[in-house]
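Right, one structure below, let's go through it.
Just one protein chain is left out here, and the rest sit where they should.
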Amino acid sequence: MSDRVLETILIVEDDAADAALLRRGFEKAKVLNPILHFANGDDAFAYLAGAREYADRAKHPLPALILMDLKLPGMTGLQLLQWKRTQPEVRRIPVVVLTGDRQVSTVNAAYDLGANSYLVKPGNPADIVEMVRQIQEYWMELNQAPKLVMRAQS
Amino acid sequence: MAKATPDVALRAAPELQPPDVFRLLVDSVTDYAIFMLDPAGLICTWNSGAERMKGYPAKEIIGKHFSVFYTAPDLALDKPNYELKLAMQDGRFEDEGWRVRKDGSRFWANVVITRICDKQGRHLGFGKITRDLSERRQSELRYRLLIEGVIDYAIFSMDPTGRITSWNVGAERLKGYKAEEIIGKHFSNFYTPEDRASELPRRVLETAAANGHFEGEGWRVRKDGTRFWASVVVTALRDEAGNLYGFSKVTRDNTERKKLMDELQRHSEELELQVREREESNAELESFAYSVSHDLRAPLRAIAGFAQALQEDCAAGLDETGRDYLHEITSATARMNALVQDLLDYGRVSRINMPLESVKLADVVAEAIRQAQQGDDGMLQVDVPSDICIYAQSQVLTQVLLNLLSNAFKFQRKGVKPEVRISAEVKERRVRLSVSDNGIGIAPQHQERIWQVFERLHDRDAFPGTGIGLAIVRRAVTRMHGSCGVESQINKGSTFWIEFPVASEGSLEAKN
Partner (left out) sequence: MTDSPVLLVEDDPADVRLIQRAFKKLARELRVIRLSNGDEVVAYLSGEAPYENRVAHPLPCVVLLDIKLPRRSGFEVLEWIRRQRSGLNRLPIVMLTSSRHSADINRAFDLGANSYLSKPSIPGDLEKMLAQVESYWMRLNEPPDLQGGIAKAFRDRNV
């Protein structure tokens, strides 16, 4: 269990206000995991792909959980999902889509592309805090994490 | 060169007239080709030496241009005319080079071309005298190639078709043939029937001709039919023009070396196989242990689950005794869970690959103490020099120390505050780490049993535990190439010790 306290949570969210709310949610939930935030799909892609300086996985470890909006500048969330499931190093990382889009076709597309879960951002910003608490409880404590291919065996 | 003094000749044989004398003289010479060319280079006269050397009868060759005796490369360079020019210029031209016979075969020749002018200085033509040097050249080569007296290597030469043209002492020794019985024979005689069938000798020569040389190893056959493992180099021999005129072959008997290499190969393959088998069986055991432990846990879950359900849903129907029995059931399942987990841990310690590395003993001790989370109940003294290093796996070693530490505090004497001391000392390149307590001690007749799986000396109410802690200690220590033991007296206390060879300071080599 002690292993998981230190694992990174990756947030891909272009709206600054929403990103701030998410961070606050994690703080209030007393989450100690490092939170990594990218505001565009290309940067998230570079991180997950280990491009540029991110190749140093000791400094830039793969996250244990990804919270991702779909509407992103650069690579969209759906494109990231599509790419992610083809990559052995990252395909097992659970992705929780966190977006305002409620259309059935979008929801379906996300599941078709391998999203583990789809959450619709609550109308009331305050409810995001509660949502984050549930996300943390379910994905970081209850769910059994897969071993990522690149992680060193301990 | 025949020396001709006209007066002497005439006095010697009065019937000979000057032109005839010289013709007869020239005709009689069979070792040299002597003939005349007109100023353009066409052949005017011919002698028996020329016929013998170059293969053309007089009537076939007279009137032809003398360049017909030259090789294609020489013709491309227009050597014949160039030589005539020089002879014209200097009066004389001498050279050594390849010449071609009528049948296309080549020989190495020494050639002198002289300018012939009449008394008035009019240019009449050229005289040409050619000597066949082939024999001399071959012996030169043989001398260059063959190191007489080299007996470890077979060194011999072949003509372009692979027929043997020379032989050395080493070749005789290695292959068993004497020179006279092998020269002229084809070198494929040395090859195994299989190799001959697959045309290996031909390919060897082709490769040597194409690349300049052929290098290889393979079985060869001696005269007596026995085989030996040979290391072979075949070199193509070419003249200055680049034409192939034969091969040289150097063979070395490598049978002994091959035997050794084969042994090593076999040995390393066996080792690899053993490692693979061990890994496979480890993987199987790992899966087996997992399935067994999960299969064991399922009914435990049911027992614990229904015991709780009973407690909650049927509370009204249960009296004090009933609740008490339920409590026993629940705690039994908890113990069973612990046993299953311990078995898994023990199995894992026995099976996993343990890469050993140099570990600082003091650090491991500190970590074990931290994990033990010993309260204020009792006193702990630590005397471990910080510079001692041993080859170990640090997590496993920490587990070992944790088990020893936990035991040291657990088995207290009633009414006596536990005092535990961890110490380490180095003696003769070995490190002994001791965990001493002032607890209940162990009677001599039990000091061997305690190391076994699930062995307990006391009932559960007195001291909890599954009885696997020391079994794990012994298994882990043994796998790390160490040893362990106990010194103890009933009601005085026990000292459990583990011992390892010292790791050299700063050494990075892992022992397996």
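Letters A and B name the chains as they come in the text, with residue numbers starting at 1 for each one.
In this section, a contact is a pair of C-beta atoms (placed from the backbone, for glycine too) under 8 Å apart; a residue touches a chain by one contact, two chains touch by 3 or more.
All values derive from a computational prediction rather than experimental measurement.
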Exercise. List the shown chains that the missing chain touches in the full complex.
Key: A, B
Quiz item: Looking at the whole complex, which of B:Arg297, B:Lys360 or B:Arg456 touches the chain that is not displayed?
Solution: B:Arg297
Quiz item: With respect to the chain omitted from the figure, which of A:His37, A:Arg57, A:Lys71 or A:Arg91 is a touching residue?
Solution: A:Arg91
Exercise. Determine and list the chain B residues touching the chain excluded from the picture.
Key: 290, 294, 297-302, 304-309, 337
Self-check item: Interface with the undisplayed chain - residues on chain A
Solution: 76, 78-79, 82, 91-92, 94, 102, 104-112, 114, 116-120, 131, 134, 137-139, 142-147
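In this text, only the chains that are shown with their structure count from here on.
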Quiz item: Between chain A and chain B, what is the gap in Å from one C-alpha centre to the other?
Solution: 50
